[in-house]
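With one protein chain removed, the remaining protein chains of the complex are shown where they sit.
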Amino acid sequence: MFGAGRIGKIHAANLARHPKARLRYVVDVHDAAAAELARTHGARVASAEQALADPAVNAVVIGSSTDTHADLIQRSALAGKAIFCEKPVDLDIGRAHACADTIARTGVACMIGFQRRFDPTFRALKQRLDAGEIGAPEVLLITSRDPGPPPLDYIARSGGVFKDMLIHDFDIFRWILGAEAVSVYATGAAPEFAEIAAAGDLTTAAVTLRTRDGALCQINTSRRAAYGYDQRFEVLGSRGLLQAGNQRPTEVVAWSAQAISQDTPEAFFLERYRAAYALEIEHFFDGLSQGTPLHPNIDDGIKALELAELATRSWREGRALDCSI
Amino acid sequence: MFGAGRIGKIHAANLARHPKARLRYVVDVHDAAAAELARTHGARVASAEQALADPAVNAVVIGSSTDTHADLIQRSALAGKAIFCEKPVDLDIGRAHACADTIARTGVACMIGFQRRFDPTFRALKQRLDAGEIGAPEVLLITSRDPGPPPLDYIARSGGVFKDMLIHDFDIFRWILGAEAVSVYATGAAPEFAEIAAAGDLTTAAVTLRTRDGALCQINTSRRAAYGYDQRFEVLGSRGLLQAGNQRPTEVVAWSAQAISQDTPEAFFLERYRAAYALEIEHFFDGLSQGTPLHPNIDDGIKALELAELATRSWREGRALDCSI
Amino acid sequence: MFGAGRIGKIHAANLARHPKARLRYVVDVHDAAAAELARTHGARVASAEQALADPAVNAVVIGSSTDTHADLIQRSALAGKAIFCEKPVDLDIGRAHACADTIARTGVACMIGFQRRFDPTFRALKQRLDAGEIGAPEVLLITSRDPGPPPLDYIARSGGVFKDMLIHDFDIFRWILGAEAVSVYATGAAPEFAEIAAAGDLTTAAVTLRTRDGALCQINTSRRAAYGYDQRFEVLGSRGLLQAGNQRPTEVVAWSAQAISQDTPEAFFLERYRAAYALEIEHFFDGLSQGTPLHPNIDDGIKALELAELATRSWREGRALDCSI
Partner (left out) sequence: MFGAGRIGKIHAANLARHPKARLRYVVDVHDAAAAELARTHGARVASAEQALADPAVNAVVIGSSTDTHADLIQRSALAGKAIFCEKPVDLDIGRAHACADTIARTGVACMIGFQRRFDPTFRALKQRLDAGEIGAPEVLLITSRDPGPPPLDYIARSGGVFKDMLIHDFDIFRWILGAEAVSVYATGAAPEFAEIAAAGDLTTAAVTLRTRDGALCQINTSRRAAYGYDQRFEVLGSRGLLQAGNQRPTEVVAWSAQAISQDTPEAFFLERYRAAYALEIEHFFDGLSQGTPLHPNIDDGIKALELAELATRSWREGRALDCSI
């Protein structure tokens, strides 16, 4: 396990529950964090070198900071380890492609952590869509909003809203529609957030994608939804509509003189995607133990990154971009 | 009353209920329709000339076919009559401007039939937004879908999906955000509708608008929602979200072994906007009898038409258009 | 039209819209109210004698105070007029039976104003139940709550909560299950309403009914639901569940940092049952003009009254009552 932070803890706990997996090493630049996570799961602290040199290690889970992903993918692949890596592969397309080349050359299994594909609601919708319940998909609307902006220094290193937040939504677009974009248009703003604007980023954005078959996708995002974490999408097909809604912490409904009210959505991604995180790690180790293909793979990681890059350019240049060529 | 068709009947019935209004003449090229509507409300059939020449007529309601609007507006204005006219003013911007000039010169009151502003749900949302409930609006999402495409010959005369259907949504955009667009981007397709595509029109479209203040608007539409007429929008503000949903014919909920299910939305615009049609006519005659301003007025009609024209161009040219100049 | 009060105005306006009906006389002890209602609909003020003596009068609508119902039913029947009478027939079972006898003897048509049977939601549920959608009904739950208690002097004359409020729910029970009760149990309280308790009445009550076939019904009521007028029921059948919910004034949904909220239900019965009042009057005049049977009839009025009386006794005596004999 590379990374003993917030997401590392989640992956480690899920890994520990898998009957075919055992956590052997925790690697983190923060010694105390590594030690605590290792202790919790009966593992040892090690350096990357030590862990990758151990032939008993068959797979790595990369949950360290974004700037370490590409290097760890390269070294793990060369060491012959199967790889689970958090999104994004890298903020730089060139380095991401180099990783994909190494994966291809070494033939190691590699899965990218777009956990939303494993969300029970999203997955059920995808299965019903694939089963033909609403016919061919024609319009996809994605709402993807964070409860509040991250610290300014995080934003500065984040690659911008399209690579940081919307990369997940670009993956949803490709996964749900089962097609690639032929055009991308993005616009956005940073109302009331002058410092974020000054840092060259946005707090609201609107993206439009179009596939070769003419399916349309609109994504809207905000870094600040006062009511919490909002993750919904809907697909209009030729025979109906499928919507994926938020989850609520409880099913209490209160009727007062003012309103009938329910809980706001789960607070943030750790709560909202708790099941998804468990299911993606299960998919990874099931796939490894059974020899079945892993999804989403590094190509999915790169395609989403390319769309994020195109969206960033579209916004900066104020024009729609053709990406069919 | 000009026009004794579907919408003419509705306006006439609403007019008949207003304490300050009396229907005097019905004008329609179809004699039988005119006669029947006149009989229902104790009015007489007349030609446009006769009706406009009668000094006892203070106001006209124009609900005849789109190609007659501009001419009737001009003649009614010159005859000094107050005017309620169904959207659009005209499919041609030039003729619409000429109407506005005549209205301005003659000083007659003129209201355009964007009835959605009078829908109880939409109006309540607008009032709560204006009262500051969610702070400044940042993102507006509009879903506007018809249950099925109209006949091909209608489509050919309709001016296309942006002028025919989305003109209402452009008005919603301007009304809800209280601002004008500085950029427009539109794309669309006609999947499974080769004849509509051949006629130069679309069945699905996605439009993105941006205001000077950076508020974003995404509109999605379809000429064929298998489940019925779908009219929703939502506004994200700095302090929360307001959504306007569909109405259902009944509040029956059925729990079966397969699903928990509710009614689909009201079937089409006559059902969905029944209250709105009544309230807009009430607003028109209240305004006339009290001397208060009428909204939406002919400038609103022209602004929505201009956005429809820009969206059509954006789609045809495959690029975002700057409309701030 | 007997009665020019709140409900009289509603009936008169609905009557005025029916193509086969014309309002000829308004009768009310309050001259001014009678005069105003008569003027609105082009009718005349008259005494009961005058109105009933006019052979041009074919039907009467009784919307005057409860204590006048029985007398007006008797006199109208003897005068050969068809009768629409607001619930209840009378607070006294003996007098109600005498009315039924006169109706039977004179053969006039008579309909009782249990308007809830005409509520679009309730009616749609009933049709789906009758169509077999959920199999045989086994459990019926009725929630029936007023927004606030009426004045104490009204309560004193009301016959108590079972005859005043729940009589409607007893009719719903009989109509939905299509069966009669074999046992009745009622209990209740008047928490925080010492004066109502002192007047011998309740503010909350719980009633249980059982049919010969073993279908169960639970009714709960309150004279004070802080959030408004609450009128719901649900039927569990062998193959599923059907619920009838409240209506909301608008379909606005607000997402704040605290909650996701919707409108409370329509404020009170005039708003909630607006459509039902129109449809019951339409049913009455349609039935008269077409010679088809009227429902609910005076027997329905008496059966509901008998259940209200049994429930009152059950509560007072603190025991379940057998009503199968």
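Letters A, B and C mark the chains in the order given here, with residues in each chain numbered from 1 onward.
Here is the rule we use: a residue touches a chain if its C-beta (ideal position, glycine included) is under 8 Å from a C-beta of that chain, and two chains touch if they have at least 3 such contacts.
Source: prediction; values computed, not measured.
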Which residue of B:65, B:127 or B:256 touches the chain not shown here: B:256
Per the touch definition above, residue among A:241, A:302 or A:323 touching the missing chain: A:241
Hidden partner chain, residues of subunit A it touches: 120-121, 124-125, 128, 133-134, 239-247, 249-257
Contact footprint on subunit C, counting only the chain that is left out: 134-136, 138-139, 141, 143, 145, 183, 185, 187-192, 204-206, 208, 210, 213-218, 220, 222, 224-227, 230, 236-241, 318-320, 322
Residues of subunit B in contact with the chain not shown: 225-228, 230, 254-264
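Heads up, the rule we're going with is that only the chains that are shown with their structure count from here on.
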Chain pair whose interface holds the most contacting C-beta pairs: A-B
Equivalent interface positions on subunit A and subunit C, same or different at half: same
Most central chain, Cα average position: B
Whole-Å gap between the CA centroids of subunit A and subunit B: 41
Chain centre separation (subunit A, subunit C; CA means) in Å: 57
Subunit A residues counted as touching two or more neighbouring chains: 225-227, 230
